[in-house]
Each structure stands twice: as structure tokens, then as C-alpha cells.
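Complex shown without one protein chain; remaining protein chains in place.
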């Protein structure tokens, strides 16, 4: 599992695929215009995109606007919708809201690639295998699919279509109820996952006589989270107006495995005074906080470590 | 599956058990003081009680106040909590809120039952088997258990502890999310049930841009439903203030298998005018509507048929 | 489970649905123009159509040409594709070859049904429940769906798209390899079915050193079968050129549970002389034989019995 | 998972077992006379043999003829027959065709091993553990089992008994239909395997209107393959008469994970001209190509690397 | 499920099979020489025999000695060994102790059945279907199988090979630990059975500080039981020397569903005085008590009812 940020276009006549795992892209700002072997996907802020292992693609930035976000490379299995259990047949992320590209052939096969070679216009195919990058060239476009059918394809999902459930009278549910996509862990107890992708989205809080902040807790999962829209909410867990703390833009947080976490003292004081008999819509500015949960260890790459230590302001420059 | 109403005490020195199935008792008004072989359960309005097959019990009315309600006799399997799936480990009916009796021995074994026989004070044990009643007598109390352990016992549950979930932003979930207890149907597709006991309880409705009434639909289940508290709610499905229709006390309804049902025209008009951007707490007078769903056919007993046809007012007198 | 033949149009302004079970229609000759609540399906010879329980439909005959065939009413569960196991992800009936209707609204809601009532043009809705027919009227068309999504819908399948597998070198496989759709029997051992719909279709027989006729056998299933195209094949099990036996048009056969059956003596003699080292395409005239297998008892209806006994001329000659 | 070739007898009075995993032996030429603790197995060309973890054995060469082939050491679980799914109860490799040894005691217990020690005739027991070899000696034969029962034993299978299935009318099935034995991967999605052993055997190709060559594809599995009989077939994937390419004796091929592979241009041209309306028996010279599929990485041992780089003459010519 | 006694030979040239279900034969006295289509089984006292649905057989009495016992006709599924769970891979009834017949062809096919017809020596085949008997004749023996393989065959089991487990220090286990064969009930909760065949066999009782008699209990199963060897044991549940009660020969007992049963007062008194610190072997005369447990209702046939009511001695005459 790797997390990194995307800040640049891919070069012309170059395509990439990860042979190591399925990619989950989460743009936080800007948009991605992704051309894949199976068609095109325009992925905007607040949407996510999945590109299966081995599917070649070329990403450009619409209007040349920069885009920033996260990629999760799933080294095992596939993301899929969680079993809904008692929730029934609809709710949370619904099958009908996932969008699948239509085939798009952007080249010409008539000259058998001769022009490409003549003009030194060959395509460069970059592949990631075993954590390293490899490349080769070919004389024709990899985006030469005129039609396809099957069940392994790239897709995108608009997080605003996530039909979030919540407690309708009192108490708090498990955050598992926020899971959008899960990669089940068949090597462990049923119900566990290699990676859960969840979102904490705008919603009504109506639980009466209930303390609305997450309690102070520790568990076995690594919880990596961040806002998708840069105007941060005044809600937990990103900041508290009461205490004047605010996340810098594109901030992210990590609750390491078995480290205790929860609301701050200031959050607690504010929550104590809150009227829990009056419904409140939270994250009303549209903010979606994404949450990646995994029981695999997460490590800091050298690049990230250097960014952080060499930049006294304490965060990477964008 | 049988549904009938309880209106009288059991005679003194008499105990009953159903050998045909597990009993689910739903008092609508008044309370039941239930002495079972495994101890005593005081079951009040808005609580339910399960008595397993073959467990003898004697029911009395606290303070002599009448009690009315429903009994469901489950001829196959046991009621159990539904699998929560993505809901996580808590929510809906929680294990910790079910109450189990402590052993209670209300007799004396010292005289070996001699006094009982001398005084013609024998116990009468009534059993229901194959839909008929059978009886025998014995010289000592059947409530002679001084201590027990095991996993098959009577229990009660306070429906106000049901932690109801709901859509927190938009759209509607399946009513399966209201299920308290289910008796799975192992003879059919996974996820189906012989009987589901659900409650439609007071809760906040916050789904925005959503039409809040059940749509007009038909399905394969028999849906038998009724209010547990006699002051009916102005909400669907029991009545509509707009149209002046109100259920008589203790009314119940049945949506037969594959018969189309939903909100009325008047309900629809009212819902159309509703502001769905403002959260509303529904069933605010505390009303819990119970719902029994089964795919087994339900028939009217002769007694009920005669009540209805011989009583011009159209409903049984209480 | 019921089997009967369809020979007439449905009356105008009349719609039908079975509330008892899912319908499988197998036209043997002619075609069916089926208007359902979810859209229209033109079902031709050699296609099958599934209409789920409770979906209203009206069937007309294209060009007024008569149509004949069978209907199987599945009283339990749904038809679905069988698990392929080692066959892999494609083969037999493929998901992509099933055709689903688009919504089609054939009426007008502008007058609220007033014209219909004025002109006595009301719709008659006929429903089958508990094996009996019931009807009611309504002032507007039941085909008033302008758009839909979901997973319970009517669909059709062209049997010529069935990608039949077979032994590629020697021996014979189980006829389960011919199953198109199955209705699993959850009340019995895994792998059993309430009803299997299979087809014995044109295919190459290449198994070397193998006797190509079904051996003489008995099993627990009722096997009901018939040709879909009326020009019968000279192959078993319908006739044998060698012995001059031929089925009359629209003949069908039944191998009752535990009754022994197999090839005839004449078939046996012909098969003995066959060169099994030379591939042969069988059922080369395009014939598809359908096969319904069930472990439920099948009974002759009074109508069928009277047909057969009172009208000797009407009976197929054997 | 290891692959290597066997070219020599085991020394006298020496037995071997792998404590690391179950062995699958695939002799390509010659035969193996294998004496195991549970009896003797004569394994000829076109047969395979499984020896469970920890079962001691001594392999000799019948008639002193050399034997060459592959061994797969399965470090996890056991090989077993794949689930047949819709194929039914027989087909592919059938249980009845696997052959199990009878107990064979080749020593004498009467002298308690004294003679052995006197004559310095001790047995050497070699074990493989953690990828290394260990040895000890003992004064008596390890092949001292006079009778046994149980379910963990060595066995052999004649690949000519594989009852291969294929498309009987059109299209191509998944190559999973060629699997003989599989070692399921319980740590991944149901249906995946640590190792599949498949054979591409002589069979009839009859699929009409179907292009008979494997299409150009890439997937997550390592595919290691080779011919079992040394006179190679003119069919794909080993050579093409059209282009004059032929494999050297005992050649093998590897399609690495996610590397694209398929038929060559010459194969394609030939296939285009082929009459696909005429059945053809392929691999008619009896050739069986074995195929080992695994999602584990495969590495080249130092020995193999040195062979290839230091001895150009020893390398197969392509 | 039917239970009846066998007291006579089958006529010559007559064979029988039940098309309704699998037969379990339990001879209590004498022996059965059973010729089946798949071979011969000599079933002696203290052995049981299973004949699958539809397998024709002819039963004769060795030495003309009468035989008496029970037959259970299983209308659903098959008997099989129970899952052992924590017991591990052996114990209770072991696979290796079931005995399967070899093919036995007792006729001649040389004359094509002509002699049989000439001499009026035809075979009569009697079948049971829908609870009724049907017959037809054929000119040749039904026992014409010269060899067979497969997984559906008759078999026998010697109950003395049942490797009974028991508590080795204190307390009592569930009687499920005595189950020999079970017919799982897939239509109910996992772990339930349509029919369990168990035996209470000679064994050591060593549980210390444990009251060795079954406690007074009631459950949902019908328990039908009887001794297999006619010299009844002085142990519970058949008699008590203490109270002078003894079963008549071939007696049987039934504990109906939900009827309370257990040891008698006299048994209780004797057990109280017993030294439970000294191991005791129980049922030392070799007695095996069989136990059939089912949750299906059991009814008395007219024949049995008449026997009992018309014969003042209170039991059928043998």
C-alpha cells in the first residue's frame, strides 16, 4: 500500500500501468482526464477512480490546472462494495452510481505504425513492477480498443452520491457504516479488510441524548485521513474553532495502529454545551473527509521524510 | 404462524407451554407478569418477550389491569438478531439490552407434593401441540428450578432501546433496517426469513430532497402491522390528519403478499408540500409500530371472522 | 410448477401477472410480443423469456401469427445462471447475451383517467394467486413506467447464443453441462435445484471410442423435454430414422422420476455401427431440444387428460 | 515453488523426503520407479506423481534409462481436484483414475537391524527443510510398512485419462477447463489458486466461426509450460510449421505475470486461412503440454543462470 | 419416514426397490442375505445396511432362520457421516469400516431371455412409489451387473466397530456423540437433521462426581429406540432390575417430541448409591441400543394400531 501525491501531467505518447496492484485515485483539488485502454474518465474533485492492475492509462490535467491528491495501490485483490447485511439492497454506495468508460480508439491502424517509426513518434509504455519502473517503446498507440465487454474495467464514483446512513434517534454506529469500497482480507477473520476506503461526508446528526464526538479509543487499524475539499470544516476531526486550530491546506492525519485518539479537550467542552435535541447538519460546506483504514504497516518514504525535515515550515510546499 | 390477542389471566395453579413453537409476545396495552420455569419476566407496554418452545409459564396481570396484544408462534427455528453487515458491531437491537430472568423457585419440595394432593391443589399443565390444547395434572409446582445455565431461555427486550438507523442525507433505505429479530429461512435464498419482527419507531427524518413516504409497491411478503401504544400517530401508515382518517384503538393492518400498497393520495399531497430540507422527528408521541413480515400465508380464524361479521361496528369489542 | 401451452392473444386493455411465481416462456413456434411494466420484449422462436413474479404484462402475436410453446411457473425463488466452477468465467449462457427491456410508457396521464371511465375503456388486471385467477379494473394503463432501475426485471435470451461445451476427446459429461438457467433448491443438498432449464443444442460430437447415446438409466428427477423447432432431428431422443419413428409436431416427452430410460434398441444398433473416430455435428438442422428437470411431482391437468382421452385424433401419433 | 530437472538415480540405501512441501513430479522422458513408505509407484512418461510432505521415498530409473522432467514443491496446502461446478460429477480428471500404492515392506525385522550395523549397511535419510538438505542414518530400512490406511498418501495419474472438455459449437472457454489439480489459495479470493497444474492435451477443436488461437492477453499469473513428449506438435504455442520455428527438445516457456503474450503473426496468418467449419483434432501426435500457473514470483536459480550463460551450446536454440 | 418389521423372505424371481427413499435396515435378530444390483451383502445382527433409492434388491433369510428388525425409509437426501469437528479425523464410525459389495452377476445373457419367457420364469419387479406398491415383469434377471464404479451404492456397517467416545473425567456429553449416520436437514438451522441414527453401545463410564443417568428432559425430537440384541440389558433406559420392570423381547420405546422423559425413581435411587469413583463398563452383555431421532411427526399405521388393540397382551405376536 502506497500513498503519494500527483502534481504533474504524464508526458505525451507515454502510457503507464501498475502491474503491482489496483489503483485508487482520490483527487483533492483539480481534476484528472484519464485516458485508459477501455476509454476515458474525467475525474473531478470529490470523485474517485479505480484503475485495475495492468490497465494502461495516460493522465492529463484539464485546462492545465494542477491537481493534487492521493493514490492507493492495492497489492492484493480488488476493491469491491461491502456486503450490506441488514442495510438491505440499497444504501451507501449503490451499483448504479458507478460510471464505466465507453471504448475510445484514438489512433489509426491503417499504416501499420510506419509513420510513427519514421517520425520517431513511438509510444513509451511505463510499467511499475515490484515497486520499480520499467519502460519499453512501441510504434502504435496503446489506446487502440474499439469496443469491449467484461467485468474488469476502470470506473469512477462521485462521492456526493454516497447515500450515508446514520443513527436516527440516539447512540453512535460503527464508522464501518461510512465504507465506500473495501478490499476484503481473506487471510484473516471474516469481516476484516486489507484496505477500507471510507468517507465522512456531509450529513444530518440527529442522535438525541448522545455525545456527538468520537470517544477516545485505540484499535488495530492504521487510519489515514484527509479532507477532499480544501476549505476545511470547523468540525472534528480536522480543527476546532473553539481552540483556533485549523489544518493547513491539503493536510492529512494518521492515527497509527493502537495509538489512542479522539476529540480534544476543547472539542469535548464544545460538545458538552451542544444541544443534542436539535438536529444539526454537519460538514455543511460540502466537505468530504476520506479515510483509508488498513492493518498493514505504513512507512514514510525518503522523499516525504526529507520534505518534512528540510522544510522548517513543517510541511511540503505545493 | 398464529396471531391472536391475550385478554385474560391464566388460572391459578395452571401453567402453559407451546410445544409447537417459540412464542413472541407483544403487549400493546397493560403489562404481563410472566413466571417461567427459568424465572420471572415483567413485560410492559413497548417491551417484547420471547418464550422458547416447551418452556412452561404462567401469565398474570399486574394490578389486575387488562393487557392486550399479539402473540406470534414461530413453528420453525428460533428468533435471533440479524447479521449487521456493514452496520458494524453495534446498532439496532444490541445484545446487551436483552434481559434474561434469574431462577425463581416458588414452591417447597419438603413434603414431596403430599399436601397438594390432599388439598386437591394439583397443578394443571396445559400444552399446545399440533395446534390443539392438551392437559395433565401434577402434584407439585412446575416452577421448581433453583438455578440454571444454558443458551435456550426466555428473554425480554425494551423496544425503546432499539437504536434505529436512518438515511443521514438523502434517499430511503430498505425497511430491513428496522428489523429487531429475525427467524432465518434456511430453505430459501440467503437473506430471507420465515418471520421478521421489525419496529417503525420514533426517529429523526433528515433525508433531503427525498419524498418521505413509502412509494407505492408490491412484494412477496405478508406485512402485518399495528401500533403498540394506543394513541395513534398522525403519520403514515396509520392515518392522515389531512384526510380525517384515524385508526380505531388497537387497529391493525395487513398488506397481503403481492398486493400493492403505499401512501394515500392525501398523504401524498401533504408530503409534496413538506419542507424536506428541515429535519423532522416523526412519531414524536413515542409510538412504536410493530411489523411482522412473513412469506407464509396468513388466514383469518373462525373466531376473528365471526367477530368481524357479527359485529356491525366492524371490529371486535374490547 | 405448471406447464401449459399458449395459443391466443390476450384481450385488449387487459394485463396479466402471476403472483404465484416467476414465469419462464418457451415459444416453440411463432413469436410473442410482450409488453411489460418495464418495457417491451419481442420473443421469437428459439428465444426464452423470464417475467418475474408480479410483473404485469400483455402478450400479443406479431402479424397475428399463432404461437405455441410452454410456460414454467416457478413457485419458489428465481432462475439464475449456474455457478460455472472450473469452466471459468465465460461459457454456456453468458451474462452479456441476456437482453433487458427499456422503459416504455404507452399511455397518457393528462386526463387522470376520466376519459377511460367515460368510454368504458377501463383496463382489466388479471392476477393469478394460489393457482386461481382474480381480476379488477382500473381507469389507466398499467404500462405507465417512464424509467426504472433495479435488479428484478423481465429479460429474454436467444438460445442460439448458448456456448455449449462438450467432451473434446473421449467419454461423456453430465447433462448438467447443458443447463441454461437454474432455480437452486436451498432446502436440499448443495448442488440440487427446484428446476433446471437446459437445452440440448446443435453441437459437434467428437468423443472418440465413446458410445454416443445416453445409457439406460434412472434417477430422481422428472425430465420433461420437447423440440423448440418443429422439424425434428433424426437424432435421439426424439426419433430414429433407422426405425422409422418420428415425433408428431409439438410432441413432448416425460421421463418420470426413477423410471428407466435411454436409447432404443434400434438407436443402439445404429450407434454400434457408427464411426466414432470421425467428428459429427448433431442436430444440424438447428433444432434445440429444451429440457426441464425438477424433483417435484408433475401431474396431468384435467384439461390435458380430457384432450388426450376424448380426442384420439388430437393426440400425437407415436 | 521450485522447478528443476531430475537426471540421476538416488544412491543405494538412501531415502529422501521434502519436509517443506508436497511434491508434484512430471517426467517428460523416461520413467521413475518410486519406492515410498506407503508402497511403490512406477511413473511413466505422460503420468504425474504426487508425494506428500514428509513421505520418504527412493527413486530409481527402470532399465537404467535416464529420465527428465520437472518437480513442483508446493510449500502450502495440498493439491486437489478442482470443483467442477456446472460440469457435474464426472469429467476432467476423475477420482477413479488416480492410482494409490499398496504397502510394500522390503526388509526384514527379524534381526533388529544388527546385520545392517555390522556390515556398515546403514540407511541414509536425507530431508529437505527450509530449502536445505539434512541427513541422518539409521540401521534399518525406512520402507518397513506392512499395511496402512488413511487419506494422506502418494498417488499417480495417467494424463491420457484426462477427459478434456471443449466448446462444442462456437467460442472459446477459459483455460481453467484444462486444470488437472489445483492448490487453492485460501488467503485470496475464492476461486484463486497458489498453483494450478493443467494440461493442454490432444483433443478435437470444433468451435465454428471461432478464431482458434489464444488472443493476445496479459494477466496476473506466471505461466510456466512445456511439452511432456519430446516430438513437438506443430500447434501453438510451441511452434509453427508455417514459420519454421520449432522448440528444441525439452524446451519450456514462461509467460511472466502481466507480460502480454499470444499467438505470433505467422500463427495468426495461418489461423485466418483455416477452415473453422471443419473439425480438427489438434496435438494429434499425442503431445501433452503441461502448464503450471501461479501468482507467486518465479526466480532463476544460480545453477540455471550459469547453465544458460556459461554454456551457450547447452541453451535451446529458438 | 416409516418404521416396520420384516418377517418374511421375498418371493423367488422377485426384486424390490423403494423409489421414495433410501432404506436403512436394522436387523434385531437373525440375518439378511441381500442381493442388490451392485452385489451381495450379508447383514447380520448388530450390523446395519443402507440401500439407496431405486436400487433393486432381493432379500432372503440365511438358513431359513427368521429375521426381525426395523427399516427407516428416508424420503429426503442421503445418510452420511456427521462432521467430527474437534474430534479430529477419526473416531465414531470410521469410513474404513463401511463395507461395499462387489458386483455379482447371477444370470446368463446368452439366450436373450427366451428361456425365461418360454418357462414362464419371468422376474417380477416391485417398486414403491408415493407410498404404494407397483409391479411389472421382465424376462431377465435385474441382477445383471458385471462391474461398476460410482458413489451411490448399498453398504453395511458393523455396529461393534463404532469407536464410541465419552467423558474421560467428569460431566456428561451430548448424546449427539453417539450418532453413527445422519441425514442433514438443509431446510433448517445448520446442525439439525431430518434423521439421526445413533447407537448407545457397550462402553466404559468413568465420569467422576457425575450422576450417570440421563436427567429428566424434553426436546423437539422424536426419539424412537430399541435393543438390537434380544437379551435386554439391566441398564437404563430399557428396564431396571431394582423395580422388576423388563421389556418384552423386541420391545421398542418412543419419546415423543417435547414429552418429558428420563430415568425412573428406582433408577435414580440406584444411581444415587452408585460409586462414581470406580469405572464401570455398561451394557456389558454386548447390547447395542439403536436410536432414531427425527423432528418429523411419527404416526401409528393402521396395522400396528390393530395389532395393539386387538391383542390384549398388548403387543404384536411374532
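As written, the chain order gives the labels A, B, C, D and E, with residue 1 at the start of each chain.
Here is the rule we use: a residue touches a chain if its C-beta (ideal position, glycine included) is under 8 Å from a C-beta of that chain, and two chains touch if they have at least 3 such contacts.
Note that the structure is a prediction, hence the values are computed from the model and not measured.
Colleague: Identify the residue among E:102, E:146 or E:168 that touches the chain left out of the display.
Modeller: E:168
Colleague: Write down which of A:189, A:209, A:275 or A:302 is the residue touching the left-out chain.
Modeller: Missing-chain contact among the listed residues: A:189.
Colleague: Of the listed residues E:87, E:100 or E:299, which contacts the missing chain in the full complex?
Modeller: E:87
Colleague: Kindly note down the residues of chain E that lie in touch with the hidden chain.
Modeller: For chain E, the residues touching the absent chain are 82-92, 163-171, 173-177, 179, 201-206, 279, 281.
Colleague: Mind listing the chain A residues that contact the chain we can't see here?
Modeller: Contacting residues on chain A, toward the hidden partner: 186-190, 218-220, 257-258.
Colleague: Which positions on chain D touch the chain that was left off?
Modeller: 19, 53-54, 76-78, 127, 129-130, 184, 186-187
By definition in this document, only the chains that are shown with their structure count from here on.
Colleague: Regarding the chain C and chain E pair, does the interface count as same (over half of residue numbers shared) or different (under half shared)?
Modeller: Different: fewer than half of the residue numbers at the chain C-chain E interface appear in both copies.
Colleague: Need the CA-centroid distance for the pair chain D / chain E, whole Å please.
Modeller: That pair's centroid distance is 47 Å.
Colleague: How many angstrom lie between the centres of chain B and chain E, each centre taken as the mean Cα position?
Modeller: Computed value for the inter-centroid distance: 43 Å.
Colleague: Quick check: what residues of chain B touch more than one other chain, meaning two or more?
Modeller: As it turns out, chain B has residues touching two or more other chains at 186-187.
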